[in-house]
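This is the structure I have questions about; it appears just below.
The complex appears here without one of its protein chains, the remainder shown in place.
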Amino acid sequence: MKKNVPPISYGDYLQTAGLLNLQRPRSDEFNVKAHDELLFIIVHQTYELWFKQILHELNSVMSLFASDLVHESDMGTAVARLGRIVEIQRLLVDQVSVLETMTPLDFLDFRDLLYPASGFQSLQWRLIENKLGLRSDRRLKYNSTPYHAHVPPAEEQQMLQAEKDPSLFDRVDAWLARAPFLSNKDFDFQAEYGKAVRTMLENDKETIIRFAKTNEDKERNLKQVAEAESTFAAITDPARYEELRNAGTFRLSHSALQAALLILLYREQPLLSLPFQLLTKLQDIDELMTTWRYRHALMVHRMLGSKIGTGGSSGHQYLKASTDQHRIFGDLFNLATFLIPRSELPPLPKSLSTKLSFQN
Amino acid sequence: MKKNVPPISYGDYLQTAGLLNLQRPRSDEFNVKAHDELLFIIVHQTYELWFKQILHELNSVMSLFASDLVHESDMGTAVARLGRIVEIQRLLVDQVSVLETMTPLDFLDFRDLLYPASGFQSLQWRLIENKLGLRSDRRLKYNSTPYHAHVPPAEEQQMLQAEKDPSLFDRVDAWLARAPFLSNKDFDFQAEYGKAVRTMLENDKETIIRFAKTNEDKERNLKQVAEAESTFAAITDPARYEELRNAGTFRLSHSALQAALLILLYREQPLLSLPFQLLTKLQDIDELMTTWRYRHALMVHRMLGSKIGTGGSSGHQYLKASTDQHRIFGDLFNLATFLIPRSELPPLPKSLSTKLSFQN
Amino acid sequence: MKKNVPPISYGDYLQTAGLLNLQRPRSDEFNVKAHDELLFIIVHQTYELWFKQILHELNSVMSLFASDLVHESDMGTAVARLGRIVEIQRLLVDQVSVLETMTPLDFLDFRDLLYPASGFQSLQWRLIENKLGLRSDRRLKYNSTPYHAHVPPAEEQQMLQAEKDPSLFDRVDAWLARAPFLSNKDFDFQAEYGKAVRTMLENDKETIIRFAKTNEDKERNLKQVAEAESTFAAITDPARYEELRNAGTFRLSHSALQAALLILLYREQPLLSLPFQLLTKLQDIDELMTTWRYRHALMVHRMLGSKIGTGGSSGHQYLKASTDQHRIFGDLFNLATFLIPRSELPPLPKSLSTKLSFQN
Partner (left out) sequence: MKKNVPPISYGDYLQTAGLLNLQRPRSDEFNVKAHDELLFIIVHQTYELWFKQILHELNSVMSLFASDLVHESDMGTAVARLGRIVEIQRLLVDQVSVLETMTPLDFLDFRDLLYPASGFQSLQWRLIENKLGLRSDRRLKYNSTPYHAHVPPAEEQQMLQAEKDPSLFDRVDAWLARAPFLSNKDFDFQAEYGKAVRTMLENDKETIIRFAKTNEDKERNLKQVAEAESTFAAITDPARYEELRNAGTFRLSHSALQAALLILLYREQPLLSLPFQLLTKLQDIDELMTTWRYRHALMVHRMLGSKIGTGGSSGHQYLKASTDQHRIFGDLFNLATFLIPRSELPPLPKSLSTKLSFQN
């Protein structure tokens, strides 16, 4: 132990005295009996503590990705820290079960004392959303006012700043777009790969025609494939892609999307191994954000029925609507549409596969 | 050990030789390399085994509730068996994470070999839905044909029979409707309780007026309370209730809904303790059914993007749409709207509280 | 909303400003780079918050059981609150996985700054142990000094007070011992039941003789049954029981053990339904306490190898030794030895079964 470091006790280190003095049930203050209010407070305080940890990890990953050229030696760290966020999110989802041990009747004991406090005012949750890259124009409106209108000005300022700053989405997009492995003149990835996708989609059409039970089915499913074909055409046509991107079909830039595809398809190449893990963790995070929202919406339905929330929202309907609307890395899920079987994968030219492997 | 019982080995008891011989990867048959197909098969086989267990418990609970007068000594058993279903469902939700270790690319190695097999054809899953009480007129259509059109005739027969037979929902409804504790001439529950609800809704209106940030918010939220008032009026007006029930607002019969309310409000009465637990387990089951659907939809999105499913469905969109549409015990969630704070609860008359307690 | 209640915001209600200002990494103070110290702090702070909630529930259940005659209307509440503790404990066990995302190397970045702080100093954890009923003479020694020697005097005082006050174990023991359903002159439970147990043990002996592969096996297993017979003889002989109790074989009083047996065997009787659930929750709590200890020991092994802990303990060996030594409701597990098949169960006389059912 370093000589200049004074000893410290468990309680001082963790500030337990302060920590355990921050639970202030309104029912105590107003002399109402409400045994379960403490649970309600502690569930939310642990959420806020975990949010702080998530932000700590997010900030660090964002700074590792601050320049477009991410150091190879930082990739493992970035993946591990995103992996930690995933573990925390799993806990946050499970934690809903603890809150559900409070019944609606128990909640009513103190619900009237909480107006107009609401989870919608959580600064850290908004920062997480904004730093991940939730776009303000995609946000469902909370009542008729914007989400940041319900908090103190200093907090509103932070929320808006996080909205303006480059998000994790933006940084990952920029990193992908400049990935050095993309530019290889020996390899016409698009041409080879394009052929394989078109074959796959042709096969899908045959399958539909072969197995459709009714004409209606056949036509609807063929229409879906036709849409995939049209979207796919855009992937190899930057101008058309940009149109679709403006229309909201894609969010990633054209080069970034291409790089992501290449990573997903050639993940066995040593240099692509960690990037592949990174994209996977981003999908995990996106999926667990939306799962948490969904569990949360069910819990609110159970607790309130169709009563309005303490913050004046229309409750579980709002929350459910947000599960899909507020997704951030949806492009990575949609890319699965254009993956092709490994057996159809064009082999990499030697010059590229060398570039993607180790020195030794 | 009983003398007439011959010894048995672990393998014979569990039929492991047969069990472990039932995994037949199509990739083996067609000589394609697809390491992950075994996982795909085993995930689904364990699902089917758990479905069998869920059906075993469901059938037993349904037979305990077969007559409208459920024996008090069977209530504990019913609650425990529903509780087991809940534990199994928690496992089923977590199990999705195991399947997600298979990436879209791994799936593509054998996806082409599975047409037109589809999870939509699972007989047991349909039986679970139908026995719980999913109404055929509430089902989303699977393609343009009914859900039972894609299976062998003997299985279709079973599905349709389960649709016709009284479901768990029906049996619980009948049991609630005849609950002996409802008929008590000393207690005008509706009058007393009605006053309390109306007060609560009046308070909600004041709260809205006090805290609304904009006129738009105020009006929308007041409208929501007005709807609650109108729905509530129906709760005490059998004719009006029947109208709303026909319109789909409620599914429980009028008497059943009243009994459920009474149980939720007076759960501390010894006789109501197990009935309260029963209603809670039904909510848990409903919530976990829908959570599983949601997780499943996300997994499919991740695996297929917007490719069509092997069964020809339009994939994750369909699954997501079903999460809300296919709920069964939603009434129990909606009842939370009309719960009142314990402090406003009309006290039970002595004659009734005696009836709800033990002999000793 | 009540008119005299002033509005409150989310942040003020949850004291987020204070809460999020209580993380004080020593690495910041001493200007060392240690990204993961925040995780270490937050994991422990969330543990402490959950411990507060567990104590809140424990205290309330203990006060419901403060007099030996527990109100029937409180039993449901007691079971629900113990059930909440179980849900929280599940979370605490899962939470270890989050801490394990910190590797040993990450921990070393700041381990030197923590001396001599140690989780052994957690006041709340000690209170939980003592209130549940961990006996001071069963405690493993922490180094050569007692567990309460390492904390500030005021905290030591609280620990010792909780050791002296009647614990949940004591209260449950007293409640069981006076359970009114035990005294019934029409029913010689012990005689009937004794016969059934003896038959079961005889069967076990035959089974051993029939299936033993070697003489050594046969003898060892017959010896185990002989011990069970001898222990069982004590269950029906209060004086002998007291001897075994003094020797540490049992901890429950003789009457309490009898009542517990009766509850386990006749749990279908309506009056015994909630008591049965209560005993089950106590087993769950005991099991999850020890599971948490075990997971914690593994995590420490992983983090430190055989380095000494920051508090100077010998680390994971100590923790592992405590898993078994520190169990509290082990008697409830051991009772399984003396349960008999339902088919052998002596029927209850009418007078008793009436007493155990409802008025109606």
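Order as written gives the chain letters A, B and C; numbering starts at 1 within each chain.
Definition applied: contacts are C-beta pairs under 8 Å (C-beta built on N, C-alpha and C of every residue); 3 or more make two chains touch, one makes a residue touch a chain.
Computed from a predicted structure; not experimentally measured.
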item	value
Residue in contact with the excluded chain [from B:S97, B:Q161, B:T199 or B:T214]	B:S97
Identified contact with the non-displayed chain, of C:R240, C:K320 or C:K355	C:K320
Missing-partner contacts on chain B, residue numbers	1-2, 4-5, 7-16, 18-20, 22-24, 26, 30, 35, 38-39, 41-42, 44-46, 48-50, 52-53, 56, 60, 80, 83-84, 87-88, 90-91, 94-95, 97-98, 101, 112-124, 151-152, 155, 311
Residues of chain C in contact with the chain not shown	32-33, 103-105, 108-109, 111-112, 115-116, 143-145, 149-150, 203-204, 207-208, 210-214, 216-217, 220-221, 224-225, 227-228, 264-265, 267, 280, 283, 287, 290-291, 294-295, 298, 301-308, 312, 314, 320, 323-324, 333-343
For chain A, the residues touching the chain missing from this view	1-2, 7, 72-77, 180-181, 203, 206-207, 210-211, 267-271, 273-274, 276, 354-360
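One rule holds for everything that comes next: only the chains that are shown with their structure count from here on.
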item	value
Chain B and chain C: spacing of chain centres that average the CA atoms, whole Å	33
Centre-of-Cα separation between chain C and chain A, whole angstrom	39
Sequence positions of chain A contacting 2 or more other chains	112, 115-116
